[in-house]
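These notes concern the structure reproduced below.
A single protein chain has been omitted from the complex, and every remaining protein chain is retained in its original position.
For chain A:
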Amino acid sequence: MYCTLGRITSSLQCVALYLRPVRHRCGVYVGPHVVENRGGQNITRHRKKHTTSLSQSQTPHHHNPKVPQTPTWECVREDQLPLPTKVPPDLVDKLERLALLDFRNQDGVDCLEKAIRFADQLHVVNTDGVEPMASVLEDRTLYLRDDRIEEGDCAEQLLGLARNTLEGYYVAPPGNIPLPERDEREVLLKYSEM
């Protein structure tokens, strides 16, 4: 089964075309105000406002002074970014095989290129001397478990989840089923339930 980039596609398209958020919760903030807006309460209030009224009318006495009245970030200029990335068809094919995605047609690939362009804005940030962070939990202690037997012995339950089993083994095809070639795939999809 192939996953399409449907819903994500449309929202990213909106974002990518203008290179700045349009009254949207996600976006790239480039500026010092980001620190002040981090307070949990503020964000909650902001969300609430967003869902109840999309229009600009906000009664002044409800407004939190820490939240600016107008957007404060600056657009990132084209010349600040590296060259736009083109995704060649071979690479698209490879990505589809590795991640089992389907770009369907050129629009899908365009969308991907725009998404990459949007992410290119991260290059503006100066990360000299900063260690990359893989997870926000990286300063937590890794818990070490005792070497004691506490799990297992649930073969019936596990095998019960599989459609096809044989004498206590899961049944799988003889090898990885190779993905059909591009042309075959389009034909397949036309007639699939997706």
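Keep in mind that, in the parts below, a contact is a pair of C-beta atoms (placed from the backbone, for glycine too) under 8 Å apart; a residue touches a chain by one contact, two chains touch by 3 or more; residues count from 1.
We take it that contacts and distances are computed from a predicted model.
Undergrad: Name the absent chain as its UniProt record does, using one of the following: "Glutamyl-tRNA(Gln) amidotransferase subunit B, mitochondrial", "Superoxide dismutase", "Phospholipid-transporting ATPase" or "U3 small nucleolar RNA-associated protein 14".
TA: UniProt lists the chain left out of the view as "Glutamyl-tRNA(Gln) amidotransferase subunit B, mitochondrial".
Undergrad: Taking the entire complex into account, which one of A:79, A:128 or A:150 touches the absent chain?
TA: Of the listed residues, the one touching the omitted chain is A:150.
Undergrad: Quick one: which of A:65, A:129 or A:168 touches the chain that's been left out?
TA: Answering carefully, the residue with contact to the hidden chain is A:168.
Undergrad: Using the touch definition up top, pick the residue from A:86, A:140 or A:163 that touches the left-out chain.
TA: Of all options in A:86, A:140 or A:163, contact with the hidden chain holds for A:140.
Undergrad: Can you name the residues of chain A that touch the chain not displayed here?
TA: The missing chain touches chain A at positions 94, 98-100, 134-135, 137-155, 158-159, 161, 166-176, 178.
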